[in-house]
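See structure below.
Missing here is one protein chain; the remaining ones are kept as they sit in the complex.
Our next item is chain A:
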Amino acid sequence: MPASVQSAGAEPAQPAPRRRRFVLTPYFFVAPAVAIMALGLVYPVLQAFYLALYDWKVGTSLANAPFVGLAHFQRLLSDPDVMESLWVTLRFGFWTISLEMVLGIGLALLLERPIRGASFFRTVFILPLMISPVVVGLIWRYLFDARIGWINYYLGFIGIEPQVWLGDPQLAFFAIVVTDIWQWTPFIFIIVIAGLQALPSEVIEASRIDGANWWQQVFLVKLPMISSILVIALLMRLIDVFRALEVMYIMTGGGPGRSTELLSLHIYNRAFATQQLGYASAIAVLLILVVSAFSLLILRLGNPMRGKSNI
């Protein structure tokens, strides 16, 4: 979709230098970034589509790998392990994102007003977001440890028996959900608070004068006004769920069973633990297709860079 070419003199009000400045140079300006993204992202993704057509195993030469066509794709659609990982991913996404949205919006509403100490609290609330996922996984693995973990210790006070958190499928799933909520609620918080602060105060003032109470202001005025931001935040989190793997890799390795093996971790395990590189590529292609669908949805909702240059 090429941009419309401006015909010279169509807008006589425009000063000459504006048009002349970027006759050839925009391509020089974008060239380095385009080259790096093509080499580091686009080429590998295309390569994944290609590899998915071969039955390639770790340790063997790719040149000798037999061509299997679309057989991998046929296989994965009825592969219970792949489907289970997809199901785990969707369940994980459902619980984490819905709870993070509620908590993040609540937190933003608490801190929206310029109260004393607001900037301190804001700083504290974004700290978890900045910590390396590997480190987050380590901390929470320590906290959930069955023997020396602090969680079992404090639950003992309210009469809950020590649990083997990371050794039981349901408890392990619960543990990674809690960990994800701790790390990612701040992301929703940041986006929502910036959105709330960008709202024109006259509108909210008007609704107050019309007699709206706090709940009505929030649910009938503020949240509807930032609904597009909320949807974009939700979709970005959804895409992040398909990227997540470090925390589970560190905390559980995907187990017990497949109870915490998200799709991206499944791809990694398939490729390098069970050594099926070709088949794992096919699963990666499935992942790309799922993520692209959500990405296109975001683009539909609004790409801020589309058609809004200053000229």
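Basically, a residue touches a chain if its C-beta (ideal position, glycine included) is under 8 Å from a C-beta of that chain, and two chains touch if they have at least 3 such contacts; residues count from 1.
In this section, contacts and distances are computed from a predicted model.
The unshown chain of the complex is recorded in UniProt as "Carbohydrate ABC transporter permease", chosen from "3-isopropylmalate dehydratase", "Carbohydrate ABC transporter permease", "Menaquinone reductase, multiheme cytochrome c subunit" or "Pyruvate ferredoxin oxidoreductase subunit alpha".
Contact with the chain not shown here comes from a single listed residue; of A:Ala71, A:Val164, A:Leu223 or A:Ile288, that residue is A:Ile288.
Across A:Pro26, A:Gly69 or A:Pro224, the single residue that touches the chain missing here is A:Pro26.
The chain not shown here is touched by just one of A:Leu53, A:Val68 or A:Ile232, and that residue is A:Ile232. The set of chain A residues touching the chain not shown comprises 1-6, 15, 17-18, 21-22, 25-27, 29-30, 32-34, 36-37, 39-45, 47-48, 51, 56, 62, 107, 109-111, 113-117, 119, 121-128, 130-135, 138-143, 147-148, 150, 153-154, 182, 186-187, 190-191, 193-195, 198, 201, 204-205, 208-215, 228-229, 232-233, 239, 242-243, 245-246, 249-250, 264-265, 267-268, 271-272, 277, 280-281, 284, 287-288, 291-292, 294-296, 298-299, 301-311.
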